[in-house]
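Every protein chain of the complex appears in place save one, which is left out.
When the chains are written out, they are named A and B in that same order, and each has its own residue count from 1.
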Amino acid sequence: MTNPSARIVWEGHQIARAVARMAHQIVEANGGSENVVLLGIPTRGVLLARRLADAIRGIEGHDIAVGELDITMYRDDLRRQPTRAVGRTAIPRSIDDATVVLVDDVLFTGRTIAAALDALKEVGRPRIVQLAVLIDRGHRQLPIQADHVGRLLQAPAEARVNVRMAEIDELDAVTISMPEA
Amino acid sequence: MRHLLSAGDLSLAEATSILDVAEEMHTIQSRQIKKLPTLRGRTVINMFFEDSTRTRTSFEMAGKWMSADTINISTKGSSTSKGESLRDTMLTLDAMGTDCFVIRHGSSGAVAQAASWVRAHVVNAGDGTHEHPTQALLDAFAMRRHFGTVDESGTGGDEVFAGKRIAIVGDLLHSRVVRSNVLLQRTLGSSVTLVAPPTLLPTGVEQWGVGVTSDLDEVIEGADVVMMLRVQRERMHGGFFPTEREYTELYGLPPQRLARLKPGAAICHPGPMNRGLEISSEAADAANSLILEQVTAGVSVRMSVLYHLLGGSPE
Partner (left out) sequence: MRDLLISGARLADGSSGDLGVSGGRFVEPGDVRDAERIQAEGLLALPGLVDPHTHLREPGREDAETVATGTLAAARGGFTAVSAMANLDPVTDTAEAAEHLAALAARTGSTEVIVVGSVTKGLAGEQLSEMGLMHRSAAGVRMFSDDGRCVMDSLVMRRALTYAKTFGGVIAQHSQDSRLAGPGACCHESEISGRLGLPGWPAQAESAIIARDVQLAQLSGGRLHVCHVSTAEGVDVIRWAKRRGIAVSAEVTPHHLYLGTREVEGYDTTFKVNPPLRTDEHIEAVREALADGTIDMVGTDHAPHARQDKDHPFDIALPGMLGLEQVLGVVIEVMVDTGRLDWAGVVDRMSAAPARLTGSATQGRPIAVGEPANLVLVDPSARAVVDRDASASKSRNNPYHGRDLPDPVVATIWAGRITYRR
């Protein structure tokens, strides 16, 4: 998984600061966190959602609902790859009339989020849906934008931008690599 | 995965993946809108050359809930070599652009033969007295849930089967369920004992690598699961056992034998049941009966199987 030619463009302490800032933004934008449900998109979106939940607990002094929303079954590009592993969907409480914050690591073409919106529709009917991403790297193919962004990152469309998270990747980092010619 | 023809074709990783995804599909069943867009635009033909309301319905729901276009074809098929050949039937439907065939056929091996002739994916929904892999998968799914080791993340490991004792009881000779269960359970790591009157044991069963006995009482107390197979009354003209009364007494699950099951042991039956023959109502309706869970599991497992065959790029 780890590409040896990958260049680290953002380090752990920078990510930690960004997560703290995003947590503050989410609380601020929603006038608190009472009615907020964080739904991470597997795999790293889930880890990020948990970190945001921890940070919000630090700010608010109480737990915030955090869950997972797998979007594999809603993708429109399933046939382009071998059968994908299916992640898990775990909705912590009813999302009807809640503020759902979808959490993902990288926002790129927007197709994942489009699929997530489809998936969300069948789970319930939130009042507001927001999007939080650690990295927005541009090159959107759909009219989708994030509400809470860790960092904007300019990178060519063909570059690979990967978020690594200590829980599963040994360390926190954001890397860029170019595909082999 | 191109086809699902035999439970024996599944590696441990594949079997576990099917069960894990089925777990996700299971949650769909509790939703108000039971619909995933996953297989939109894909055509699944359920070809049933032999009647089976429950398996056909289960596959049809699985396909529909995943947004596939499902078409049911029920045909008696030909029981002689006079009618249209199986090959011609399959080639015709394959030429229409079918993505997947789900096939039930009264002849052993017919589904594998069909798979060798078509471009589409093929799922064996039961062939003759040979195999019924999705039944074995849904049995395993219901058992795994029962064993209570499906953890919160839904990726309950396969180790839950290790050391579990599963007794499969009844007409093994004519059962496609038993062959698939033996193959799958061997992969999953449980320990299977087959129980049947000697006249209903398949030739060579002692080479299947499982326990074999004709004495149900010998295994009843040690079993974690007892799976009662249907006595196919229509096949019983061959005099495989003297009377139904004797069968029930020796190989059924009447209350007094039920009482000897260890606490928490599960009762399975692939259905349809002959209440009063191979299974008593007390057993079928017992708290530890998984019979309805098996039916529910059927749709989830079949959704998962369709996803594994059709959810990726064509090979």
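Keep in mind that, in the parts below, a residue touches a chain if its C-beta (ideal position, glycine included) is under 8 Å from a C-beta of that chain, and two chains touch if they have at least 3 such contacts.
If you're wondering where the values come from, they're calculated on a predicted model, not measured in any experiment.
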Displayed chains contacting the withheld chain: B
Contacting the left-out chain in the complete assembly, out of B:R42, B:R104 or B:R176: B:R176
Chain not shown: contacting residue from B:R104, B:H130, B:H269 or B:H308: B:H130
Contact residue for the chain not shown (choose from B:Q113, B:T213 or B:Q232): B:Q113
Contact residue for the chain not shown (choose from B:S85, B:S281 or B:S313): B:S85
Residues from chain B at the interface with the omitted partner, ascending: 78-81, 85-88, 105-110, 112-113, 127-131, 176, 179, 202-205, 207-208, 238
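The working rule: only the chains that are shown with their structure count from here on.
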Complex interface listing, chain A residues touching chain B: 70, 73-74, 78-86, 88-90, 118, 122-123
Sites on chain B touched by chain A in the complex: 1, 17, 20-21, 24, 27, 31, 33, 35-38, 66, 152-155, 307-308, 311-314
